[in-house]
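Of the protein chains in this complex, one is absent; all others appear in place.
So that you can tell them apart, the chains are marked A, B and C in the order they are listed, and the count of residues begins at 1 in each.
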Amino acid sequence: MQKVSQQQLIDKAVSLLADGTVSCVLGWTKGEFDYDITPALFTDEASLRQGFVWNDFCGANFSKYLVAKTRKCEGKILVFLKPCDTYSFNQLLTEHRFDREKVYAVGIPCEGMADIDKVKAICGDGISSIDCNGEKMAVQTIYEDAPVQVDASSVLAERCINCKSKKHVAYDELMGDEGDVIDSARFDEVAKLEAMTPDERFTFWQNELSRCIRCNACRDACPACTCEVCVFNNPKSGVENKSPANSFEEKMFHIIRAFHVAGRCTDCGECSRVCPQNIPLHLLNRKFIKDMNECYGEYQAGAEVGSRAPLVNYTTDDLEPGEVFNGRDSDA
Amino acid sequence: MNKSYLQEDLLRMSGVNPRKCMQCGKCSATCPAYDEMEYHPHQFVSMVKNGDIEPLMKSQSLYRCLTCFACVERCPRSVEPAKLVEAVRLAVIRQQGANRMTANDIPALLDEDTPQQLLVSAFRKYTK
Amino acid sequence: MQRIGVFVCWCGSNIAGTVDVKAVAEALKAEPGVVFSTDYQYMCSQAGQDMIKESVREHKLTGIVICSCSPRMHEATFRKTAAAAGLNPYMVEIANIREQCSWVHKEMPIGTEKAIILGKAAVAKVNLNTPLTPGESPVTKRALVIGGGIAGIQTALDIADAGFPVDIVEKKPTIGGKMAQLDKTFPTLDCAACILTPKMVDVAQHEKIRIFSYSEVSEVKGFVGNFDVTIKKHARYVKEDVCTGCGACVEKCPMKKVPNEFNLGMDNRPAIYIPFAQAVPKVATIDPNACNMLKNGKCGLCARVCTAGAIDYKQQDEYIQEKYGAIVVATGFNPISMDKFDEFAYNQSKDVITSLEFERLTNAAGPTAGKLLRPSDGKHPHTIVFVQCVGSRCDSCAQKGKEYCSKICCMYTAKHAMLTRDKYPDTEVYVFYIDVRTPGKSFDEFYRRAVEEYDVHYIKGMVGKVTPQGDKLKVQASDLLSNKQLHIDADLVVLAAAIEPDKSARPLATMLTASMDTNDFFTEAHPKLRPVESPTAGVFLSGTCQGPKDIPETVSQAGAAASKVIGLLAKDKLKGNPCVAHSNEQMCNGCSSCERVCPYGAITYEDKEFRMPDRTTAIRRVAAVNPAVCQGCGACTVACPSGAMDLRGFMNEQIMAEVDAICK
Partner (left out) sequence: MQVKEFKPLIVAFCCNWCSYAGADLAGNNRLNYPAEVKIIRVPCSCRVNPMFILRAFQRGADGVILCGCHPGDCHYTSGNYYTRRRMAMLFSMLDFLGIERERTRVEWVSAAEGAKFSAVMTDFAATVKALGENKRLEDLRCKK
């Protein structure tokens, strides 16, 4: 259960619309099922009261939408930002991707979002409704008479288990209590992979990445991927390709994508959330973050507006490319 | 042992590259045993370079070198003549055929005054 | 589709020796876009170039691939050829089948196969080439000369005489450099001061020359024709324009125990000083580390005796900004430190000196007023040993000296020996040498005179050690020709110390982005054909900052550098390099990644209105590259996430095409 209720958010949005602070509201709404929440733009009270949703499945990071929406909307847009969303928000400001003046940001606390696959693993398929308002999540399936009570903590998404920060780094107004930056164990999985032999790693990734269907969902959801024209859509870039034609194509896609967002990725985890094939794509991004932290000092993209990312920076005594492997030669 | 093999062996043993020598003579200038020698350090280097090794092996100069390493220290070209002298000495010993010292000889040589380190190095030196 | 002509050069047997040029020409005929392919003995010859021009006309070529030597050699030549034939010069690509193929691969089949692949890569690139036109930038008609020794003086005078303003930046209080410290010059034995000081005066009086003495270059921005330089003028606590150089302050200064650097510490000077009588500018300078007034506010005598009122204890370092079209580096040399050569007892005995110290000892304006006296006891030395090659020609593993030959020592040692014997015939002079190197006009004759007329004892061999004993220096050395070890009781030992580039050169090179070799000498744009230019456009080299040189060589190189500068400053506009970055506005995100990595500040942003795919319009921030400032490194192209930034002449597509051609 989220600490700030859906009703509180709707009331806030309605009042900001009413007093003219904002002209539209970027929010979540129900999709076909209770758990596939999608983004929506609300412009009046009625549609807000009817459609606005806030629960454990509102994982979508709205920062990215501001790039396109601020260009279209007259007046300010109200956006609700979870702590991790605020990092993306700042990163996009660093990159001048939208006009800060056109946004009214309300920070909302987040208790972590649920992973529907974990829910399904407990309750089975055929979920007809989910109620997140109680202490426990009540999941009703078409096969059972009574809803199954699920402990929200047991179905927390991976990115939320390893949440890096409950602190909002940007907002105009904060609802609820402010949290802290968390000393998370988010790099443990990367370290585990690093400790494997190259052959094991190759097998692991071959296994994972060969499932890629090149649907581009990771790119489309990624708040760092806001390019006007993506290199993968540009016939002149030399890497344009719309489908995984062979065993290397998808590797190339994911390496290039990870490299393009390296230093800009805030580790929000949207890529893995939206992947229909459940590929742990966030591990690639985290690998870059971990390497950059270790080689060039701690850096959190989006922690502050205007910071200089490690890959557009240097010192004269940086490590040599061959030296990054020093000290992790267990697999050499 | 033919000449070129001997030369190669010397260079390998000593790790010296006599071609680096520019014949400045600083080794001979610095050598404290110069006047005792028939062949002086710079000549040593040039003779080994030219494969003219037999006369060196016969010469008493070999044993006049104090191995003080002054020539090694001061050589501007890092040629290290003293190492070459030592290698020629070794070549002489090795050419003497049978081992001059066997493990069986050692117990008889042990006594209170002789440092064991000496025996170890002698054993090493006199064993092929 | 392009119509490409391929021209395979034999380079005599240089290429044809290990590459089957006919096979290469034949194979490339089949490549897409190629309509003509041929081979010829010397493509760079007039006949070869004419053939290219003729083929362009005959086959209506739109692109040219030359398979020949390195593009660093003849790319410019063939671009001119193309232009003469009416093609855009940037439609030419070179496949380097000499330096990177025929010269390194000795077997014909291997060389031929690689040459074909390199040719294919070049064809693939030309297929994507587009005509490029260089941008133009104005030239600031002012030159900066860094270093005020004989090299800098000569360069400045030559440039100024051509009518262009020149600024000299010298870190010492006076110009003159090392030459001002010398006594006589070889092989003519003119007095150094007699030929140098008139030039110094010329500099001072030249209306086109400004001297920034006691100053350093602290920042360099910009590029050829448009350098922005910050000069730091150290506070000398004397108003330069007020001081008359009368010397009253120098005389009255009570702090007289400061080692005199002009005489290499062999005597003392006051805290306020003029380095030497003919100094330019002739103004006093206060040494802030020695002056009592500056250190603890007690004294002020110089201010009291200065009738002109030139003393200013409150003077601050001053920063001067100036624009220049060209920069000449003339930072010069220093003798190396003798600290690592214990065997010569330099640090143990005052009577072991370097050759530069010997110059001061024999100079009429030196610490002994020109009398050759031992530094330790002021007695006349009767036996002098000169040691050559101290720290020169050393193996790099020894880590003591320099690998190179310092070039000037043989001659100045002959000079010293000869002058000593001439003035003091009762002195025995020994010179220990490894080789005597005397290439130069009248050089060997000079050395022979030292031996034959002046009876200097030249001994082939080296000094092994010098031991001070009583008032003598025991010199142990080898005489290789008579196969003896010598023991000489000397009164004075003179070491011909190797020379090295001035320490200020390395940080300066970094500021100028000019390259240096491992010894910190500046590298030339071409060792034979462009010896006075740095590879960095607009930066020129004069004197020993480029390599060891004697005075005549330095002066001729200084003149050569000046003529290059004049050639540059005479132009009103410079044609830039058209291979610069450009941003595709449709694709640009305006994210500033490119701006952050640009070392030249060539990228700015503007808000522009765009028509979006959904037919609305939106204002977006997009990058714009200043082609006059961009130098074409391409750092921005990789930093750009969307690929909006590309580099003309080295476009993503072109490089990918080369990769594909090689990997095919």
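Simple rule for what comes next: a contact is a pair of C-beta atoms (placed from the backbone, for glycine too) under 8 Å apart; a residue touches a chain by one contact, two chains touch by 3 or more.
As the structure is a prediction and not an experimental result, all values here were calculated from the model.
In the entire assembly, the chain absent from the figure touches the shown chains A, C.
From the set C:Gly33, C:Pro134 or C:Pro535, the residue in touch with the chain omitted from the display is C:Pro535, counting the whole complex. For subunit C, the residues in touch with the chain missing from this view are 70-73, 96, 98-101, 103-106, 110-111, 113-114, 117-118, 121, 510, 513, 515-518, 523, 535-536, 579, 597, 599, 631-635, 637-639, 647, 650, 652, 655-656, 658-660, 662-664. In the full complex, subunit A touches the omitted chain through residues 190, 193-194, 198-206, 231, 237-239, 245-249, 251-252, 255-256, 258-259, 262, 284, 287-288, 291-292, 295-296, 310-316, 318-325.
The criterion applied here is as follows: only the chains that are shown with their structure count from here on.
Averaged C-alpha coordinates give centres for subunit A and subunit B that are 73 Å from one another.
Averaging C-alpha coordinates per chain places the centre of subunit A 54 Å away from that of subunit C. The multi-chain contact residues of subunit A, meaning those touching 2 or more other chains, do not exist; every residue touches at most one other chain. Listed in rising order, the residues of subunit C touching subunit A in the complex are 586-593, 596-597, 605, 612, 616, 618-621, 639, 641-644, 652-653, 656.
Residues of subunit C that touch subunit B in their complex: 343, 389, 393-395, 397-398, 400-401, 434, 460-465, 476-480, 483, 485.
Contact residues on subunit A toward subunit C in their complex (touch as defined above): 71-72, 94-97, 226-231, 234, 236-238, 260-261, 264, 308-309, 311-313.
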